[in-house]
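Got a structure for you, questions after.
With one protein chain removed, the remaining protein chains of the complex are shown where they sit.
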Amino acid sequence: MLDNPSYIIDTFFTIFAMVLIIFMVPGFAMLEAGLVRTKNVTSVLTVNVMIYAVASMSFMLIGYEYAFGSWDHQESISKYAFFLFQMAFVGKIINIMSGGVSERSRIIPLALFTIAVGAFIYPTIVNITWGANFLDGTFLDISAMSDLAGSTVIHSTGGWALLAAIFIMGARKGKYAKNGAIKVIPASNIPLVTLGAFLLWIGWFGFNGGSVGAISSKENADAVALTIMNTNTGGLSGAIVAWALTYFRYKKFDITMILNGALGGLVAVTAGPDQFSMYVPILVGGMGGALVVLFVPLFDKLKLDDPVGALSVHLVNGIWGTLAVAIFVDSVSYWNQLKGILVVGAIVFPLSFVVIYVINKIFQLTADDEEQLVGIDEVECGMEAYPEFKRSI
Amino acid sequence: MLDNPSYIIDTFFTIFAMVLIIFMVPGFAMLEAGLVRTKNVTSVLTVNVMIYAVASMSFMLIGYEYAFGSWDHQESISKYAFFLFQMAFVGKIINIMSGGVSERSRIIPLALFTIAVGAFIYPTIVNITWGANFLDGTFLDISAMSDLAGSTVIHSTGGWALLAAIFIMGARKGKYAKNGAIKVIPASNIPLVTLGAFLLWIGWFGFNGGSVGAISSKENADAVALTIMNTNTGGLSGAIVAWALTYFRYKKFDITMILNGALGGLVAVTAGPDQFSMYVPILVGGMGGALVVLFVPLFDKLKLDDPVGALSVHLVNGIWGTLAVAIFVDSVSYWNQLKGILVVGAIVFPLSFVVIYVINKIFQLTADDEEQLVGIDEVECGMEAYPEFKRSI
Amino acid sequence: MLDNPSYIIDTFFTIFAMVLIIFMVPGFAMLEAGLVRTKNVTSVLTVNVMIYAVASMSFMLIGYEYAFGSWDHQESISKYAFFLFQMAFVGKIINIMSGGVSERSRIIPLALFTIAVGAFIYPTIVNITWGANFLDGTFLDISAMSDLAGSTVIHSTGGWALLAAIFIMGARKGKYAKNGAIKVIPASNIPLVTLGAFLLWIGWFGFNGGSVGAISSKENADAVALTIMNTNTGGLSGAIVAWALTYFRYKKFDITMILNGALGGLVAVTAGPDQFSMYVPILVGGMGGALVVLFVPLFDKLKLDDPVGALSVHLVNGIWGTLAVAIFVDSVSYWNQLKGILVVGAIVFPLSFVVIYVINKIFQLTADDEEQLVGIDEVECGMEAYPEFKRSI
Amino acid sequence: MKKIEAIIKPFKLEDVKDALIEVGIEGMTISEVKGYGRQQGHTELYRGAEYVVEFIPKVKIEIYVSTDEFAQKAIEVIKENALTGKIGDGKIFVSDISNVIRIRTGEEDEEAL
Amino acid sequence: MKKIEAIIKPFKLEDVKDALIEVGIEGMTISEVKGYGRQQGHTELYRGAEYVVEFIPKVKIEIYVSTDEFAQKAIEVIKENALTGKIGDGKIFVSDISNVIRIRTGEEDEEAL
Partner (left out) sequence: MKKIEAIIKPFKLEDVKDALIEVGIEGMTISEVKGYGRQQGHTELYRGAEYVVEFIPKVKIEIYVSTDEFAQKAIEVIKENALTGKIGDGKIFVSDISNVIRIRTGEEDEEAL
């Protein structure tokens, strides 16, 4: 007989979930390295390593206690496992933001923003949603929002930060011609994009499944399994819809769009996968894929230059996914969902804007035109990603 | 004290196994993307994404109930986890087939065949082996075949479908010179091949280990551990034998052959890893590796053009592996194994042949010579896999 | 109610840990394939496949019983799971060594050394530390050394073997100019390096977490979670320190150094992650990162040519990590740690030296200048890694 | 001595090379180039935006021959074997060179070829 | 007939190409080359050792024109559009060729261009 079987099993399960999420670190790294031009690959990878290291460390030293009040706020699983699981989330916010402004950002200023997010901005949002909740009892209390694994808490948060960054930093040099025409800047390595997207997909099983919080009862086991199934279905449906829409529209298959569609579906389904019945994610995720196909070219036209499609995947679908819970789950109120979306946006967007603005002014976050022309790799890293592969012009 | 501890633990274990299998999705994608020529890489990746999405969705909406009779056919673990585990298998069949006809197939017709397999062909085979068994009591009943994780049910099934496809579609343009001589078309990216093969290998632990079905008793725990150990040994032995044979024959090491040998060993050991004693997989997997080294050039000479070696890995070794259980496990009858192999072949091959034939006639599955010359990427995707890497002629 | 719940759960947990470690196989393969020049990529990958196959098989057939006395030396988990977990370690030793002498070694002689390590050298070290201990009671008994997951047993062992190999084999042709100046030989594929490093990082969770040996009590669950947290923190800190130091020194970010720093931190923290309190790994891992930044250029200047930085990562930090346990954990004695380090070094270095020396004499381990010039791929594999990517001079 | 440069479609290289060898021209140097001309580039699609890849991959063959006769032969052979009849088949350019040296032996002019 | 070879900075290619087309030069062949000259290469860092990448990526444009007038036009256009004013802008070389053949039609000389 075991003492504390649920403590043991849930700790084990949380570690399992956390490990899956860590696969998202190389996942984001490969996705972004594949989507940018060869001359920026090394720096994008350096940024990804930096984010995991700096964001996690900031969260460990400062953010975690701020978010949850203390290291001992729960006793159902090992506190270290609980921390690890939460820590695994942090970097994602900055990944979303850094991906969207890649090919034009410098590394040190990005590290400063990473500290700000890991120690302060993200913990604030966790505090008022999943954590200690300093807004408890106030009008702004949004803890009633139903957001299992962070359509709003993670994805929109990252998306708002990115939107602020794009406003401040502008487009990549050469992205828009003098006459305003959009110049296409194709991805440099499609296998990496695909690999990255699938690693993210797998990480999502841990993200959402682990967010159920426990597996050690029949109900929880079912909830975890349903959550993972619904998560997966959201991704499948997002991919299929994006696939069909790009084909009907362009008579070609655009794999970067299809994968973004899958990720959009995954984001969309993230707020309520434990509450949706089995076929609902087909709608929620499918809409997620459709939104991506719609918004990627739209943002492009609006000159919100986002090389990896992060605005469409994370911000648009983070919002959609949070609302979708109200649509498809009776017990969830539209108002609570909407309030959650708005409060988070109203905190993260201006906060990020100010922080990024200041960082950009003082430490020059945006690489200048000349630097963008030669590529961030040469300027910041002094190292080419593929020095032996002859570059085609 | 937990209620239902075995329900909980086995649900958790099944989720764990399923996640490992999902690593085979990027596994197949990377393997195939590495084995084809640069001009077909994007389309091969697009096909891999499509297969996971479309096959899984078809299975969820139609195939699963057909295969197992209902969503509630078992109660030992969460029905969602059970579904997820089964769903993780489906795409593999089409991966086997699509890999073998890559560089010459168009995407939409392939998607149609994917639906056919996910909704109908594969569920038929599952039905009569692991599922509801509509052949129960008839002469054709093959449910007595011993096939733990699908040497026949998965791998031969995919292999037969591929054989049908190759008969219909013919070789890649340029594969055989006018005088009949074989032209070598080398793999374009060996690191991707290696990565893909190892992801498949790891996925196999979930495939075979999870197929034991439960871990929540001492016997089951031992069976799972033995199964994973034997699976691994089969792969090790396949690699070593392929390594030795290619070296003795050619005095060179051909890593694509060695990795195919490992995969061949893994396929071979898949039918009986829970029943083999510890050293048996050295023979079974080693023979698997040998068969690959033998059959890859043989199929090449027979003008069965299979760029990834799927016939040798999956069909030949699927058959060998199923027979091997009878050879090495006393309680297993040759006749049951043979009957299983034959019935599955007799169903899948003609069925696939007809379906592919019709699809090819109406929707033109096979890309024409001109399209193959410029590459499927340009024709179907309008996107190069590595646009900045100068192509060497 | 379950019989043997701890047997079941710990078997499951061990399988989980083992699977994570197997991700280190593609991890090492990608890391090394990215760090060497294009002309040696296929052979490096072939060597990685060979190592996993041959080392594991040697350990299964010979080494395991030698190390642990018998297959039935423990009963707390399935003996197959115990074996699998131990087997997952073996290849690492040779990976460390083969990585450090890559671009100049031939494959067959390397396979012979792999057999020696898998069947004999590594099992000897396991025997006297974690295993049957034939030195028990003698003055050389080092079983009191505190080394949870092998800072000494794994990493230093690999490092000593590598040092011996470098002494015997010398530097790569062209690494040092006639006037003694160091010639820089850059990595050929940075995304692969990054992917590989993260797969190793994730594998480390299994390596160290699994080494706790059990999760089926509250104390063990905490120990496992703490171990994984501390492991991760060591990596984070190693990366951050390496990042900061390279930046302060060179005003550039060198991602290969940062990743080596992370790995150095992971190695350093490997001896005591279950015993360190939560903030200690920041120091231990940070020092690990610093040692890498210091020693990589130092070894380069000493003409110990090590293309992947394995000496700094594994040998230097293996030693540092083992000592660190004595520094930060009161109950651990300096003398026991030091004695462990010295005895292992005194066994592995001379033993490896003799074995490699003999292999090199008889079977010519070191590729000659001409072979190094054209590249090991052409000579040994007859296969280019990227035949369609035009090579830049 | 003459230099012959031919820009051809990449997939015709093997035929051209084999034919050149057959008529006794056993040395050549090739490089991957990109051409712009009457042949239209193809359209690519990326994230909802279409664009035209204007430069088309071509192969350039450089052949140095000692006599006008060989030059004529080479031109004939290339014309014949690089032909598909579709736009973009490429061009052949001929010019004079004044000297050739074989590095290995130091031989000059005709002897060096 | 003249052959014009220009070595320019890669990011100027599009401007040059557009300008050439505007003046009626509708055929060209380009290749990626590396240049060594007055322009300094950049320093890279690898594992604690710095080194200079001496060869700088350039693009070579080859244009065959039928008349001196076209040659003059091409030179003007390239000079203007490849100019940044910084070291490394590149060079233009002009030489004679004796014959041109269009593979598709067999046309020769002026007609082939």
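So that you can tell them apart, the chains are marked A, B, C, D and E in the order they are listed, and the count of residues begins at 1 in each.
Basically, contacts are C-beta pairs under 8 Å (C-beta built on N, C-alpha and C of every residue); 3 or more make two chains touch, one makes a residue touch a chain.
Keep in mind that this is a model prediction, so the values were computed, not measured.
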item: Displayed chains contacted by the hidden chain, counting the whole assembly; value: B, C, D, E
item: Touching residue (missing chain; options B:P26, B:G63, B:G309 or B:G340); value: B:G309
item: Selected from E:I7, E:L45 or E:I101 as touching the chain missing from the view; value: E:I7
item: Chain not shown, touching residues in chain C; value: 373-374, 378, 381-384, 390-393
item: Footprint left on chain D by the chain that the document does not show; value: 3, 17, 26-31, 64, 95-104, 106, 112
item: Interface residues of chain B (partner: the chain not displayed); value: 182-184, 186-187, 246, 249-250, 252, 254, 256-257, 260, 293, 296-297, 300, 309, 393
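To be clear about the criterion, only the chains that are shown with their structure count from here on.
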item: Neighbouring chains common to chain C and chain D, by label; value: A, B, E
item: Which listed pair, A-E, A-D or C-E, duplicates the contacts of B-D in over half of its pairs; value: A-E
item: A-B or A-D - the one linked by more C-beta pairs in contact; value: A-B
item: Rotation, 0 to 180 degrees and nearest 5, that superposes chain B on copy chain C via CA atoms; value: 120
item: Whole-Å gap between the CA centroids of chain A and chain C; value: 33
item: Cα-centroid distance, chain A relative to chain E, in whole angstrom; value: 45
item: Set of chain C residues in contact with two or more other chains; value: 1, 5, 9, 12, 16, 186-187, 189, 195, 250, 252, 254, 256, 386, 389-391
item: Residue numbers of chain D (touch at least two other chains); value: 32, 34, 44-46, 50, 55
item: Touching pairs among all chains present in the structure; value: A-B, A-C, A-D, A-E, B-C, B-D, C-E, D-E
